[in-house]
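Have a look at the structure below, then the notes.
As you look at this complex, bear in mind that one protein chain is not there, while each of the others sits in place.
A, B and C are the chain letters, set down in written order, and residue numbers restart from 1 in every chain.
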Amino acid sequence: MKAIVVRPPTPGAELKEVPDPSLVSGTVKVRMLENGVCGTDREVAAGRLITARPPPGRDWMVLGHEALGVVEELGEGAVGLREGDLVMPINRRGCGQCVNCRIGRPDHCETGMFRENGITELDGFMSQFLVEQPRYLVRVPENVRDVAILAQPLSDLVKSVDELLHVQSRLHFPCEDGTLECRKALITGTGPIGVLVSMLLRTMGMKVYAANRREPKEVEKAIFSEVGVEYYNSASGYGDLYKAVGGMDVVFDTTGRADVIQQLLPLLRNNAFLAFFGFSSEGSMNLTSLEIQRLIFKGAALVGLANGQKPHFERALWHLASWKTVWPGAVRRLITREVKVDDFEQVRKVLERKEEGEIKIKLLW
Amino acid sequence: MKAIVVRPPTPGAELKEVPDPSLVSGTVKVRMLENGVCGTDREVAAGRLITARPPPGRDWMVLGHEALGVVEELGEGAVGLREGDLVMPINRRGCGQCVNCRIGRPDHCETGMFRENGITELDGFMSQFLVEQPRYLVRVPENVRDVAILAQPLSDLVKSVDELLHVQSRLHFPCEDGTLECRKALITGTGPIGVLVSMLLRTMGMKVYAANRREPKEVEKAIFSEVGVEYYNSASGYGDLYKAVGGMDVVFDTTGRADVIQQLLPLLRNNAFLAFFGFSSEGSMNLTSLEIQRLIFKGAALVGLANGQKPHFERALWHLASWKTVWPGAVRRLITREVKVDDFEQVRKVLERKEEGEIKIKLLW
Amino acid sequence: MKAIVVRPPTPGAELKEVPDPSLVSGTVKVRMLENGVCGTDREVAAGRLITARPPPGRDWMVLGHEALGVVEELGEGAVGLREGDLVMPINRRGCGQCVNCRIGRPDHCETGMFRENGITELDGFMSQFLVEQPRYLVRVPENVRDVAILAQPLSDLVKSVDELLHVQSRLHFPCEDGTLECRKALITGTGPIGVLVSMLLRTMGMKVYAANRREPKEVEKAIFSEVGVEYYNSASGYGDLYKAVGGMDVVFDTTGRADVIQQLLPLLRNNAFLAFFGFSSEGSMNLTSLEIQRLIFKGAALVGLANGQKPHFERALWHLASWKTVWPGAVRRLITREVKVDDFEQVRKVLERKEEGEIKIKLLW
Partner (left out) sequence: MKAIVVRPPTPGAELKEVPDPSLVSGTVKVRMLENGVCGTDREVAAGRLITARPPPGRDWMVLGHEALGVVEELGEGAVGLREGDLVMPINRRGCGQCVNCRIGRPDHCETGMFRENGITELDGFMSQFLVEQPRYLVRVPENVRDVAILAQPLSDLVKSVDELLHVQSRLHFPCEDGTLECRKALITGTGPIGVLVSMLLRTMGMKVYAANRREPKEVEKAIFSEVGVEYYNSASGYGDLYKAVGGMDVVFDTTGRADVIQQLLPLLRNNAFLAFFGFSSEGSMNLTSLEIQRLIFKGAALVGLANGQKPHFERALWHLASWKTVWPGAVRRLITREVKVDDFEQVRKVLERKEEGEIKIKLLW
């Protein structure tokens, strides 16, 4: 079968023939319909991601961890799926040792010995076919098919917002009317993660501010306006935002930049939650003991968040379904381009750099 | 303005002129678009509901607790809403004394001195206009308008399923893959409540069985088939169901009949949750100490569930939005008839008895 | 070694020689110091307990599930314990299949295929020696040795009160000062379970009422007075209690009698929790649909509670330690008699019937 293959840490990606996976007992064969491309794929293809390594004994692996396919054949004893079902594979496999992995929650793997498709020791999903156990496949409702590819990044955020709300239930977090409408959240960064988490926190009822260090693009204006998110240009810091609307109950950083995060600390209200979500290799922050003391006075919680699992994929799909009804224009704008895999020159460009105005690009098989 | 007026415990309902409510500071005026009719309205109109009583000093009150309207005018200082916003009023007001009411959760009122619109001491919503504080109004997305009226009964179920999942987290309730797909739920009764809770538990991922003591109607067949619920005819008890699929992790009774509930106890698996939700005045059960002992061995939880609040209304609307995308046919079938209020003869019939095949009837203003 | 042997369902218990258990890799050998006797032991010895059966392939088993011993020898590779450590064995072993058993919580076993020492398919602890894996042994602080035997029944209650508080966190259960001092609990039955749970709920800060259908015995008067529990004679029902102090937030039944439980239902306040804990073979209750409806209006939770695990044993020991300081007289009174195993005629009597004024009897090796 054809597959997009990488050889980390050697840069580059190619479309080539690889052996078909074999349908063994208890597995199903999935014909790929489309893949999503994200920043991590680009880091892997560029040979820059430290955790990227092929399966043991090989110098290559299939790229990709966002995928949508259709069940084409059932192996002996495979249960829970039927031919023709739309499915998405989940992309982390537990270490098999720690308690959290053994209860289906490798997002909290304790050993760090989990594997990730298309990243660490497991083939990814950018191939014509996939063979997988049903427990790692999520059924996708037919009517969500057009945007289902977003469920993979969204699953990470569903899990993250779950964790945020769980941590915040250390206090009485709901407002006086029982909702979260009095709670204010600031999202830094307006890439796909920033946009999706804005939509998710709006769905929870919070007031949401999304910040980037420039004027908003047209697509951002359109989405944020429909969804009810206020855009803030943070080119000259966050002081004006603080003056205008006060401190934040939630700050969700998707930039990963320590220098940005340092600017965010003064915005934290008492009991605030600061999510570390994004990765960056640039920037640093300096924290004095006095600033730590302020975090104590505030009772702030700073938490590193990552990786959704099967229950989060399922709920991500329900969110996408609801957004299609409530915010149809915004949802439509989230898929900014589709590229056919066979047009591999285009694919190569897509894997090399983020496009102007890109939110999510789909590769079609 | 016109309103549908009742005089409990005197039976009967009439369409008559009542004084317009006055727009005071901090409130908004809502023009009614439609009302939903439920079994409780019929009990009130028939003078049979014990808890039904008009506001102090009056022998009449406006009926109705399911409503959708549009904001027409804002009183001085009213914040959080704009003219033209679609809104639904929530229908229970706290006692103002206990901790739970004071934190916006009169669904857990401790004194029992809460009031309910159209039922206990507060005018209901079947009137041309409504004046209300924004904190008791839930914004409704425009694209959910057609089925938004269902958010009131659904809010009760969102809250109930929340409570169910909270209680069950006394154990490790998720399956080995982190989802709830291995969990089985039986719903008894296939009225609007039974149908809506089936959809909700399917949304949570559970396997759902819905039972009634007869063959399913066409509308039920259509809905359950689309939603993936298995219908079970319980006319000769639940033995065949147990033989076929084993015990249940969740039993959600909407019949309120003690004799039905008695039949359900043997179906409870270890750690099962039995929800008491429905009301009935007929039937009784006999429990021996040995049967209590079995509930202990099983670690069963039997919980009385009722009343959703503002956060549950909001989430009910999101569920309806997602169902419109995923199960469009089923959602469309939930509204079985629309009747114009001005055709009061029809309204009277609707208030007198449930129609054959009725799920939800809307009254249009 | 010597052991107290039973042959359910044949009645009777005898002191006889049985083979010494062999110290295999990863286990430790424990020399028994003492055993506690409880009602279940008597039911097993009388051949009346349905779940009592010897290990497969045998018609006899060692009785007993309350034990305190000292580590005498460590098998190869046994970690976590040293010679001379005081230890208590926990008395339920998981099914090895369901998720809850695999995470160390067979108190929520889903299959029901767990085993219990001295009851179901596993030898009990009334023997000179015991060989066990460290994971099933709880270290006992030297200074709690005199009352440690109570940690087994108390562990069941620690777990039960955990579950109670977890279930009640479905609402805002703490009082306005953050404590539980405004919450009222009624305990029915004043056997060892009734006394221990009274002490535990007092420790949580609640107002506690303990009821029995007679005047209190001297030992009960002394304990309840020191602990701050109000005794109530329920010989003529619970009406006077209700009149005097109003409804209850928690009712913890240790009688297991359905007829008693029926009398308790009207005492439940809104949001109340009713614990089913005790076993009885006599009595029954009749519940109408209207009474179910009242449970719904109240939002009552009725939950079957049983079995503490290792974390609950550990916490039971800490409670006993604290009670020795705060309520030294009451704690001393909990052990009502000590009997030497070699005086087997006395042991036989102890196993045949509960003594007048008995709370806990120890058998000494």
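One rule holds for everything that comes next: contacts are C-beta pairs under 8 Å (C-beta built on N, C-alpha and C of every residue); 3 or more make two chains touch, one makes a residue touch a chain.
Being a predicted model, the structure only gives us computed values, none of them experimental.
Screening A:110, A:142 or A:215 for touch with the missing chain picks out A:110. Within the complete assembly, A:163 is the residue of A:66, A:163 or A:314 that touches the hidden chain. Touching the missing chain, out of C:42, C:105 or C:298, is residue C:105.
On the side of subunit B, the interface with the absent chain consists of residues 99, 102-103, 172, using the contact rule stated above.
In the full complex, subunit A touches the hidden chain at residues 99-100, 103, 105, 107-112, 163, 166-167, 169-172, 174-176, 256-259, 261, 269-271, 276-277, 279-293, 295-306.
Considering the complete assembly, subunit C touches the hidden chain via residues 80, 102-105, 135, 141, 143-144, 172, 174-181, 203, 205, 309-311, 314, 318-319, 321-326, 328.
Note that in this section only the chains that are shown with their structure count from here on.
If you take subunit A and subunit B together, the chains in touch with both are C.
The central chain here, found by comparing per-chain C-alpha centres with the mean of all protein C-alpha atoms, is B.
The chain pair sharing the most C-beta contacts is B-C. If you average the CA atoms of subunit A and of subunit B, the two centres end up 35 Å from each other. With each centre defined as the average position of its C-alpha atoms, the distance from subunit B to subunit C rounds to 41 Å. Among all residues of subunit A, those that touch two or more other chains are 102-103, 172.
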